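With one protein chain held back, the other chains of the complex are shown just where they sit.
Moving on to chain A:
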Amino acid sequence: MFFNNLLSGKEIRFRDASGNEITRKGNNLGGAFLNSIAVAVPSTIIPILIAAFAAYGFAWLNFPGRKLLFTLVVALLVVPLQIALVPILRDYTQLNLNGTYLAMWLAHTGFGLPLAVYLLFNYIGSLPRDILESAFIDGASHFTIFTRLILPLSIPALASFAIFQFLWVWNDYLVALVFLGDQNRVVTSALAAMVGEKGQDWHLLTSGAFVSMILPLTVFFALQRYFVRGLMAGSVKG
């Protein structure tokens, strides 16, 4: 019940070492946990989808500016995301997007996209060309080839990036701090707030930290192999 109230944001009562009764307000970690899921799942899938389309376009389609645009992707790989925070925050304020899930999805998509496109391009570009050509001769459109053939074939690469991006988004603090603020708090922000408010209540802090770690640790241990593969391919991220 004690743990439950910490999660739900209700009041917590406990006795300290010298026997005084102490009351604290919970930090609604349960809500933050749900928020983190609502932020992290689409922030993982959306960039993968967009990047896979783009990688296919760069690898198999011909269009003017192809090389220039891909060079841009490579150049943006290491750009520190601090550079984007101030202008994007202004856009969000004008569009009234601050504090919404959508704002977080788009931001994480933007910051994760260069690496995603780069990784998936390397993978999709190395798939044998004959598969594609025979499907094309059979009359399949690019869209069909992509959704029916390329996406299923790319699952190892997609999984690698997915784990990478999921852990990154789940553990992110800066982007959440800037674009979410106190609205729809995610676990990292809730935990950081606890550090500020309950700095001496170690039993609360440590359980909070544990709640924030359960999911990424599970994902990590279950899918470690893919994660390592993603790291190898990724090298440098901004």
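To be clear about the criterion, contacts are C-beta pairs under 8 Å (C-beta built on N, C-alpha and C of every residue); 3 or more make two chains touch, one makes a residue touch a chain; residues count from 1.
Everything below uses one rule, namely that contacts and distances are computed from a predicted model.
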From "Transmembrane protein", "ABC transporter", "Ferrous iron transport protein B" or "Amidase", the UniProt protein name for the chain not displayed is "ABC transporter"
In the whole complex, not just what's shown, which of A:F58, A:Y123, A:F161 or A:Y226 touches the removed chain? A:F58
Since one chain has been left out of the picture, which residues of chain A touch it in the full complex? 17-18, 31, 34-35, 37-38, 41-42, 45-46, 49-51, 53-54, 56-58, 61-63, 66-67, 69-88, 91, 100-102, 105-107, 109-111, 113-114, 117, 121, 125, 141-143, 146, 167, 170-174, 177-178, 187-188, 191-192, 195, 199-200, 202, 205-206, 208-209, 212-213, 216-217, 219-221, 224, 228, 231-232, 235-238
